[in-house]
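As you look at this complex, bear in mind that one protein chain is not there, while each of the others sits in place.
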C-alpha cells in the first residue's frame, strides 16, 4: 500500500500515523520528495482499512498495491477451485450448463422442463422459488412449495438443483438444495453472505448490477472468511447507458476473474440481455472467453406460459443451442492439447 | 398501457391475449395500422406485469402510460407527505438537518457530537450502529451497543435518532429508534422492505447505487403496500464513470421525485462525494433545488478519530455550514411569499 | 410511430398537429381512451423529427415503432453488406484480421511488423499516423509522413491499410488509403461523416465511448445518406463504472447490430481492455459471437518501443493467438454446414 501525504503535513500527525501503522505489523518505507512524502507500506496490508487511512487530514491519497481480498486471491491460492456437486464437477475444465425456467410454476412444468434439459445435455437444473420482483404487485414465486417441486424434478432426473435465497430466515428451507444462489440485488447483503459462509453448500454469487470486480470478489471473501470455500461467480450483465439490452454482458469479467481469483465463472446470457435471440451468441462468446459454464432460461410452453420472460428459450431451441455449446467446448479443449 | 404487436401476429394468440386482458378489467382500444396492430389499454393497469406481456411471442413492445407505482404516485396522492417525529416535522416546508458521525464509537463521542450538532441547529441525530462494509475485515459497527449509545445521546439532547437496519432479524432492536434507514445496498431487499411496511416507524430509503427513479419509487411502494405510509427518500449519489467523487449526486432527483411522488426528499452530500470540501456546495444546491433536508456526516475529533471518513466535517465546520443552510432555506421561503 | 397526447389536450393544437402530420404523408390512426388519446402514425416516419414532436405542449410521449435509420436498416436491406478491398472481402463469412502498431514510428518498424503480421495470417495492416491524444503534450503521430510509411509497408507486403482520419482537411491525404477509420471521439462528427459519404472508400466507424446502438447506426446513416454504402462498424468498448479495464467490451453489440443492420462488424479487444493479456479471450469471444473480424495492436520490439500501449501484443504472441482465431473461425464455419 502506498500512502501519499499532503504537502507540508503536520509533523505530529505523521508520527502518530507511523506509530499506528507499525502497531499493525506493517513496515514503512519513506520517500521524501520536493512536493510530497510517500510512505510505502510492506507486509500484510489486506486487513488495513483504506477508507480509514484516506480519511486522515494529512493524507492526499492511498493506493493499494496488494488486493484487499486474500482467500479469493489467485496469488495466495494458485489452483483453480473445483466445486463438487454429487458426482459432478463445476470448474476444472468441465462445461456446466444450468438450465430451467425463470420461475417454478407447477409440477408438470418442472418435470417436463427438467427431463428435456437433461436430455439436451444440461448438467444442473435451475428454477426460481423465491423471486425478487421490482413490484410488490408482481408474482413473488411459489416459495417453499416451489423448492419441493424442484426436488421432485431432481428425483425424477438426477440433476442437481440451483435456486435463489433471498434472506437469512429462509436458510433452513435450503438444506436440501445443491447450490444456493445469491441474486444480483443481494450481492452486498453482507449479513446473508456471512451466514452462507457458515454452512458448506456451494454458493453462486451473481454480480451486482453496478459492482466492480473488486467489490464482487470482496463478497466472495465474506463467504470464504466465514469458512465456506465453495464459491461460484456468475456474470449476468452490468447496468450501463445502453437500454436496447436489459444489461450489458461484461465478457472481460471471465478472463479478468480467472486471473485475479480461482473460482469457477458462469455466464448468464438470458438475464444479461433479456432477449432470447441473444442467448446463443453470448453463450458461445462466454465459452470462447473461457467461462466454466452458462446459465440459461428455458420454458416448456411459450404459447400458454404467462410467466416466461422474453429471455427464455423453448425446449427445442435450447436443445439446438446446447449441442453447439458442447461442441464448441469440446473443440476448445482439443485445441489446448 | 400500450401494447404494440409484431407484424402479422398469430390470430389465435391475439385473441387469447385480449381475453386475458379483459379478465383483468382492462378495456382495449385496438388500432390497426399497415404494419402494426396497437392495443391501447385503459383502466387500472398498475397491477399488470409488464415483463409478462412483453414476453409474449406476438408482442413487439409494451409502453406504460401510467406509472407502475400507485401509493407512491403524486397523481393519486396530491398532497405532500409530512412525517411527524416527536414534536417535529419532516417535509411540508421545514428544513431537516440530520447530522452525526458515520459510526457510533463511544459514549463520549456520541454525547459530544450530539450536543454540538444540536447547538448548531441540527434537527435529527444520525449515527451508524450496524455498518455495511465492503470488506469482512473492516470494523462492522458496535451493533446493539451502538443503538444504546444513540439513545443515550437522544436522552441528553432531545434529538430524534435515525440509524440503519441491515436485516429483518434486527427489527426488535429498532423498536425505540425514531427513523429507520434502509441503506443503498438494501434498496431492493424486498423482504426487508415488506417487513418495514408492517411496522409504523418512518422509513428512510436511500437510493440504490444504480437504481432508476422508478425502481426507487417501487421500493417505497413495497413499504406502503404493506401498510406504512411514513416514507422518506434520500438521494446519496449514483454510480457513474466519474471517479473523482465517490458517486455522482443526481440533483435532478429532487424536483423529479417531488413531481412523481409526494415524499420528503433528503440529500446526502457526504456519501455522494466522499469529500468534506464538497459538502457545503452540494448541500446548498440540494436546498436550492427544493430538498426537504440534508444528511451530513460530522465527527468530533478528526485528529484522533480513526473511523471518520474523508467526507466528515468537524464540529466547527458543521456549525458554519449549517448556519448558511438555514439562512438559505429562510431566504427561499421568504421569496415564495 | 405512436404519439401519446396529454390528458385533455387543447383541441385546436391537436387539429394543428394532425394537419401537419398529414402534410408529411403520414396516415393517422386515432385511439381515444379514458385518460389519453393515442395517435398511431403509419407510413414512412423515418424522416419525422421525434424531438420536435415530443416538444409539443400537448404531447406526453412519442415512441418509435420504426427505426429512425433507413439505409442502415436490415429491414430495408436484407442482405449482408460485403466490403471489397483489392482482392479481399470483409464480411460475408470471411474472417478479417486487422493488425499493426498503435502508432506508425519508423520505416523499419512498419516493414517488420507488416511482414510479421502478414506471415501470421493478418489480412489488413493497421497503424496510426494521426493520433487523437488526450494531452496536447503527448506525441500526436507522424501525420502525412506516417501515411507514406504505411503505403511503403503495403507495397512490401500487399496488405491493404486502414488508418484514422481526424478532420475533413486531411481527406486529400487519404486518397490512397484502403479503409478510412473514424475514431471513437469522431463518431458524431457529423460534418466529417457527411464528407466521408461523398467519397467511395470504405469507412470503418468506431463506436463512440457512450454511444447507443441507435446513435451508432445513425452515424452510419450519415455516410450512406451522402452516397457511400461501404461502411464497417467497429465495437471498441464503452465507458462504464468498471475501471479495471479501460473500457467494457459490449459483446452483445455483435449479434444486435447483425440483426438491426447489414454491416460487417469488427471487434477491437486491444482498445476495449487496454491489457494485452485480455486480447486473446476477447478476440475469441468476438468471433464466437459472430463478428466478421478483429482489430489487434501488435508491436515489434516491446523492450525498446516507448510508444506501445500496454494493450499491444508482440509478434510472437500475435502469431500464436491468430492461429487460434483462424482455427476457431474455421471450426464455426464447419459447424454451420
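Just so it is clear, A, B and C label the chains in written order, and each chain counts residues from 1 on its own.
Assume a contact is a pair of C-beta atoms (placed from the backbone, for glycine too) under 8 Å apart; a residue touches a chain by one contact, two chains touch by 3 or more.
Just so it is clear, the model here is predicted, and its values are computed rather than measured.
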Among B:17, B:147 or B:249, which residue is in touch with the absent chain? B:249
Using the touch definition from the top, which of C:27, C:133 or C:259 touches the missing chain? C:133
Touching residue (missing chain; options C:51, C:79, C:175 or C:336): C:51
Positions on subunit B contacted by the hidden chain, ascending: 210, 212-214, 238, 240-245, 248-252, 254-256, 259, 272-273, 277-278, 281-282, 284-290, 324, 327-328, 331-332, 335
If the hidden chain were put back, which residues of subunit C would touch it? 13, 20, 46-47, 49, 51-52, 54-55, 57, 68, 132-140, 166-169, 185-186, 188-192, 194, 209-210, 215, 218, 221-222, 225-226, 239, 302-303, 306-310, 312
Name every residue on subunit A in touch with the hidden partner chain. 2, 4, 27, 29-36, 38, 40, 42-43, 60-61, 63, 65-66, 239-241, 243
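In this section, only the chains that are shown with their structure count from here on.
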With chain centres defined as C-alpha means, what is the inter-centre distance between subunit A and subunit B in Å? 27
So, what's the distance in Å between the C-alpha centres of subunit C and subunit B? 40
Between subunit A and subunit C, centroid-to-centroid distance (C-alpha), Å: 31
Which subunit B residues sit where two or more other chains touch them? 239
